[in-house]
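Every protein chain but one is kept in place in this view of the complex.
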Amino acid sequence: MRSIARGTVPRRSPFTDPRIRAWVFQVLAVLAVVAFGWYLFHNTQTNLAHRGITSGFGFLNNAAGFGISQHLIDYSESDTYGRVFWVGLLNTLLVSVIGIVLATIMGFILGVGRLSSNWLIRQLATLYIEIFRNIPPLLLIFFVYFAVISPLPGPRNSLSLWDVVFVNNRGVQMPAPSAVDGFWAFWLALLVALVAVVVLNRWARARRHATGRMFPVFWTSLGLFLAIPWLMTFIAGAPFTWEVPELQRFNIRGGWVVIPELVSIVVALSVYTAAFIGETVRSGIQSVSHGQTEAAASLGLRPGQVLRLVIVPQALRVIVPPLTSQYLNLAKNSSLAAAIGYPDMVSLFAGTVLNQTGQAIETMAITMSVYLAISISISLLMNWYNKRIALIER
Amino acid sequence: MTIHTFKPDLPPPTISIGALGWLRANLFSSWINTLLTLVGLYLLWLIVPPVLEWAIFKADWTGETRADCSREGACWVFIQTRFGQFMYGFYPTELRWRVDAAAWLAIIGAAPLFLRQMPHKLRYGLGYLLVYPLLAYWLLHGGFFGLQTVPTSQWGGLMLTVVIAAVGIAGALPLGILLALGRRSDMPAIRVLCVTFIEFWRGVPLITVLFMSSVMLPLFLPEGMNLDKLLRAMLMVVFFEAAYIAEVVRGGLQAIPKGQYEAAAAMGLGYWRSTLLVILPQALKLVIPGIVNTFIALFKDTSLVIIIGLFDFLNSIKRATADPAWLGMSTEGYVFAALVYWMFCFGMSRYSMRLERKLDTGHKR
């Protein structure tokens, strides 16, 4: 607009001077917004006072007094609403993180599949994407929860794998390790493995830069991670015992339980988001010119290496920005968990706590700020990553 | 003298044309491809025959009650008996013609817009956009000119889904364009306001916003002033999607070369005229796919009104599956729902692709 303003002949009259008009306009707009905000605030104040509704954040220190089906941190009924908040937040983050990891893996497979030289695979990937992109995620969640998991047998007739892992309509129960004396040795082993992997990576990169020779970093790292702790177990004795789930009167108790609500939401969201990520990856890969593939092939790289070393690093620059918004969508869609009773931020805090305390404004404000914070963090993280992989032009 | 002897003929090259050649090139070009093909075929064999058998060959198509279902395959009787409710919700049965009439009017009224040789298309389109909403409101809600009032609490089913989506689209597009213009404005105050608005709505999940509309908004309004629950939900959908539209449109605005702005100014056009006549027509054309994608997302997002207890299409199906007389029909219900949503969304995406090709005037070289 400045260019337009500059283009027009400046006139003296204050009514038509673009600069004065802009100022007036802005002042009016700000005033209107402030007035509107004040109006809402005033209404709320009057309403709260008139109807005798308590306000303030004091309720966060009151005892909650209700149970929660899944909590990653210790929680009991006598804990406060403040702790309920953390339980809900962690549950939301859990869904988002697992969902993002799964969706990314599936999405990359789909995106590569869309461009496969194999006709059948190409068609299957297209079919998948076209089906799942066009169905509401909430419907997928309901479908998985009510039509796939609900009809599974109950705990007394669970499907079991070697009587150790159980699958039934109350989720997946599997053995959990519980630490005994000497568990520090295990942590130490893990730490040693981690250090070894980091050192190996550095060395491998330096060698590649110096000599151009590749080193199978991935497989060696995996081996190290498995071998060192295993060796330690061998020397120092098992640092933990396995707690095997057992059928009791009502439920299978003990071990780790993955509740069906979590399974439904994670499966549905990753299936849904993977379709979008697949398309993103496809267009990213297509943006890398074909000459790159040919050049890489003529250097003698195998197809897998071409993809991993040449295509994907370049495609990532195109992929990352839209990928970020898919991640954001997934994190926001995790709030749909409320619809099937998964205790996430929305169902726990904006649902139960809101209801028990009746303080709608405070709970909703907290909930929304949390999602805003999550969105902003994902954006910042991905922007940082994007900058790191961006082409450094000289 | 040496005798020239022919070497034996080389074998013919492998077929590269015809069915066999195609198969070889596309399915069995290497051992890894062959493996993939086999895995793909196995997957298909695993999925397709049972699905077809369930959905078609062993399904029950006729009957009245649950007893008419053999339960060997899908029981589409369930969908048939509940079809009216899925489409209209609790809209009074004897008044359902009004919904049909509104739908037909929408289709017939919009049809000329799709004809290529239509004079005064723009004028007609604007007129349609002005007249149709009033007409539809009269038909659906009634309350004047002799039509009985049907309160929004009785609206439901696919009709409600479409109404929310349509209002959402009609409201979000203009608001989104205004926001996008505001974000690119030279006036810092306007810019800040628009950026705050956009980022806020993009940063929170729609479901919390809908929650807010249902439990909080009434506290913001002066005492005694009430907005209908459906209206509140629609407002939230409009604001939410407008923020997304704004970002899409901003992309289009940024893609317009500076020369266009300068040329418009050189012609003596003011801000609004240059924007409306020069910039927006070009910018919007560029971002049609993005806008349609937002509409598709909006259509899918309407299903979230279930959270605040509105009886949209998905909710009417969900409620029907909870009916004790029809227990165990979740799969049928949700498959039907998926099919309907899919048809709408897929249809829109195909239409946008066509439109994109049609409007492509060769800017992308």
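Order as written gives the chain letters A and B; numbering starts at 1 within each chain.
Everything that follows uses one rule, which is that a contact is a pair of C-beta atoms (placed from the backbone, for glycine too) under 8 Å apart; a residue touches a chain by one contact, two chains touch by 3 or more.
Here is the rule we use: contacts and distances are computed from a predicted model.
Asks: For the chain not present in this complex, what protein name does its UniProt entry give, out of "2Fe-2S ferredoxin", "Amino acid ABC transporter substrate-binding protein", "4-hydroxy-2-oxovalerate aldolase" or "Apulose-4-phosphate transketolase subunit A"?
Replies: "Amino acid ABC transporter substrate-binding protein"
Asks: Consider the whole complex, including the chain that is not shown, and state which of B:Pro49, B:Pro151, B:Gly268 or B:Pro281 touches that chain.
Replies: Hidden-chain contact among the options goes to B:Pro151.
Asks: Per the definition of touch given earlier, which of A:Gln45, A:Ser150, A:Ser287 or A:Asn383 contacts the omitted chain?
Replies: Hidden-chain contact among the options goes to A:Ser150.
Asks: Have a look at A:Asn91, A:Thr352 or A:Ser375 and name the one touching the chain we're not showing.
Replies: Among A:Asn91, A:Thr352 or A:Ser375, only A:Thr352 touches the chain that is not shown.
Asks: Using the touch definition up top, pick the residue from B:Pro218, B:Gly251, B:Gly270 or B:Gly290 that touches the left-out chain.
Replies: Hidden-chain contact among the options goes to B:Pro218.
Asks: Counting contacts across the full complex, list the positions on subunit A that touch the omitted chain.
Replies: Listed in rising order, the touching residues are 25, 28-29, 32-33, 36, 47-48, 50-54, 65-69, 77, 146, 150-151, 154-155, 169-170, 248-251, 253, 260-261, 338-339, 341, 343, 347, 351-352, 354-358, 360.
Asks: Residue-wise, where is subunit B in contact with the chain that is not depicted?
Replies: Residues in contact with the chain left out: 90, 92, 137, 141, 143, 151-154, 171, 175, 178-179, 182, 190, 193-194, 197, 214-219, 221, 223-229, 231, 235, 239, 307-309, 319, 322, 324, 327.
Quick note on the criterion: only the chains that are shown with their structure count from here on.
Asks: Take the average of all CA coordinates in subunit A, do the same for subunit B, and state the distance between these two points in whole angstrom.
Replies: 25
Asks: Report the residues of subunit A in contact with subunit B in the complex, numbered from low to high.
Replies: Touch list, subunit A to subunit B: 1-8, 22, 25-27, 29-30, 33, 40, 43-44, 46-48, 50, 116-121, 124, 130-131, 133-139, 142-143, 146-147, 150-151, 328, 332-333, 335-336, 338-339, 346, 350, 354, 360-361, 364, 367-368, 371-372, 375-376.
Asks: Given the complex with subunit A, which residues does subunit B contribute to the contact?
Replies: Those residues of subunit B that touch subunit A are 26-27, 29, 33, 36-37, 40-41, 43-44, 185-190, 193, 200, 202-208, 211-212, 215-216, 219-223, 258, 261-262, 264-266, 268-271, 274, 296, 300-301, 303-304, 306-307, 314, 318, 321, 328, 330-331, 334-335, 337-338, 341-342, 344-346, 349.
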